[in-house]
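Partial complex: the chains shown occupy the same locations as in the complete assembly.
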Amino acid sequence: MDGRSADQIRPLQFQNHIAPHALGSTLVRWGNTHVICAVCCEEIVPRWMKEQGVEGGWLTAEYSMLPYSTSQRKPRDISRGKLEGRTQEIQRLIGRAMRAAVDLKLLGTRTLWVDCDVLQADGGTRTASITGSFVALSLAINKMMASGKLTKNPITQAVAAVSLGVVQKQILLDLNYVEDAAAEVDLNLVMTSKGEFIEVQGTAEKNAFSQAHLDNMLALGRKGIEQLIVAQNIAVQDFEKNIPNSPSCP
Amino acid sequence: MDGRSADQIRPLQFQNHIAPHALGSTLVRWGNTHVICAVCCEEIVPRWMKEQGVEGGWLTAEYSMLPYSTSQRKPRDISRGKLEGRTQEIQRLIGRAMRAAVDLKLLGTRTLWVDCDVLQADGGTRTASITGSFVALSLAINKMMASGKLTKNPITQAVAAVSLGVVQKQILLDLNYVEDAAAEVDLNLVMTSKGEFIEVQGTAEKNAFSQAHLDNMLALGRKGIEQLIVAQNIAVQDFEKNIPNSPSCP
Amino acid sequence: MDGRSADQIRPLQFQNHIAPHALGSTLVRWGNTHVICAVCCEEIVPRWMKEQGVEGGWLTAEYSMLPYSTSQRKPRDISRGKLEGRTQEIQRLIGRAMRAAVDLKLLGTRTLWVDCDVLQADGGTRTASITGSFVALSLAINKMMASGKLTKNPITQAVAAVSLGVVQKQILLDLNYVEDAAAEVDLNLVMTSKGEFIEVQGTAEKNAFSQAHLDNMLALGRKGIEQLIVAQNIAVQDFEKNIPNSPSCP
């Protein structure tokens, strides 16, 4: 609909260091979906880890749509007094995805906070959040390695996410808002640089989908993920060649 | 672990009419997971339907674990002042699954409320809730047909759900709590009597999973769903032969 | 109105062990009022006991109407964000009544949680909750005695509750919903197996009531309580003869 072929992802850019007080941050611009992804570090772990005697660190994520990210202004969560179910689902998904990229045992007694704030929404905010968060996380880990906080890199594999849908019986990769609203089936994939699955979330509100549709979406999604992981790699490496002078883990 | 083979579902029973003031209700006992599923009807629709001019009815679901459903007492949501993210995820899932079973246009200007309250939890409370809710929903729809509220049956297909997991590299069907806690991969499937997918939710917190593992889980899950749909059918039909005298839609 | 004489209580049944993860539980069916009563145990006491140096244990109660317990669906407390005043009154009443049945000093440093969830409401949910909770409490205490958690039985007396009302100048025992809505005076009695009062709560929203009416209600209520205590006794003893294998205090 926007000039792309059905198997083409939208243009993807990372503007790193957008939030200079974070340990790592990037503004991911994926088509017209723009998300600030930032990683902060606290030198404590959640109470349940202490109570249950779990060693190592933790990673948790929060997600929010800024009120001016949608064409009709979206009221802030605090003005409604509670998080929407959709927001909770997305931030839990981001957290699980990022934890899959890291060996928490190697983090030390620390919590990494991954924050994703949507500046502009045009479909795929959860996949952009995950794909951008991995870049911000890599930058943060690099900072911690450089400052001697970490001696062994805890990142075990790259993680990226992409959406797929069935619109009028055609399978589309990386749906924008208009395409997403028209889709009969909505599939979000989170995959690793090793080609394995972290999350497969397929939903049919309009029509149930067949095994064949699922298989085709999985195959197309796999190709998209490969491109995303290349882009993440470049974003981290180019940036690190000329690393800005920024705060270490407080 | 509990004497079953890896591809065997736990024993399943429905005690219909457990909540006599509901339009349809069942106490589903699936192994040691027991859930009250009840369907009520209100003669209104949500405000957004009126505002957006959407015709027909609506269906929404709520899920809760009763405090005595776990071996360590679980505090009520109200005592913490908010819903857990997990609870919101589950009740949104139940709602989507039940809406996939019904042609909302045929409901009239009504909302069906599907309530699931867990009496005893031993793994698979979300799949038991979905599988039981379809029985309660069928009973409720039959009541509305019998009373003349509905003239055309809005149910388009049966819907059931089952969980799968990978435990020590072996694929298991219908995990109980102990198995679930040990699983590296967790997959929940919601499928229809026509063999199509409503939801595919696969998650890997411990280890990413391969395409082959996913394919094998999908195949085994399909067999489980077929058995569940047979059991649902019997539960509704046996009960209706000797229908109790219960309240119609208020 | 439902074929009973004015001094007759509705049929009363206890289905014990309805919530197998609780320490003691019963589904009390009193006419068309059905309430799940369950007792759980935590090996801690409230902070105020520690701060004030109070020895022994504690017992507290929570009450809720399940959304499908009324003919018009009742929204869950959590969806309104707070407990109704009526709910708070009832759960405080249940707590006081049960504490009157137990020597808290003999409990040890433990809290017993009494949970009452109404499955179907037809008047008298608070009296059914109290009368059923005493059965669940007895079963829980028996379990704790059997497992050696307790060496001396802390139950000092049986406790039961019944409602009375004045409808068109006639005194009725154990009102159902229709009778309750028509009553000018509403009296709830909580009494012991020794014939003494725990609670006397008489309220006149429509017309004030005289000393004579009060005296007559108290006399009739006393007879009702005696029957309830017989029924409780049978429920506990019959059940214990063939005690199921269930969890001990965690």
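Lettered A, B and C in written order, each chain numbered from 1.
What we mean here is this: a contact is a pair of C-beta atoms (placed from the backbone, for glycine too) under 8 Å apart; a residue touches a chain by one contact, two chains touch by 3 or more.
This one's a predicted model, so the numbers in the text were calculated from it and none came from an experiment.
Participant: For this file, with 3 copies placed, note down how many copies the whole complex has.
Facilitator: 6
Methods note: only the chains that are shown with their structure count from here on.
Participant: Name the graph shape formed by the protein chains and their touching pairs; answer line, ring, star, complete or other.
Facilitator: Topology of the interface graph: linear, an open chain of contacts.
Participant: From the centre of chain A, which chain's CA centre is farthest?
Facilitator: Centroid comparison gives C as the farthest chain from chain A.
Participant: So what angle, to the nearest 5 degrees, turns chain A so that its CA atoms land on those of chain C?
Facilitator: Fitting chain A to chain C on C-alpha positions yields an angle of 120 degrees.
Participant: Nearest whole angstrom, what separates the Cα centre of chain A from the Cα centre of chain B?
Facilitator: 30
Participant: Provide the C-alpha centroid distance between chain A and chain C, rounded to the nearest whole angstrom.
Facilitator: 51
Participant: Between chain B and chain C, what is the gap in Å from one C-alpha centre to the other?
Facilitator: 32
Participant: Among the residues of chain B, which are close enough to touch at least two other chains?
Facilitator: Only 82-83 qualify.
Participant: Under the stated contact criterion, what part of chain B meets chain A in this complex?
Facilitator: Residues 82-83, 85, 88-89, 91-92, 96, 99-100, 157, 187, 191-192, 194, 196-205, 208-211, 214, 218.
Participant: For chain B, which residues count as touching chain C in their complex?
Facilitator: Result: residues 18-22, 25, 32, 34, 36, 38-42, 62, 64, 66-73, 76-79, 81-83, 113, 115, 117, 119-121, 247, 250 of chain B touch chain C.
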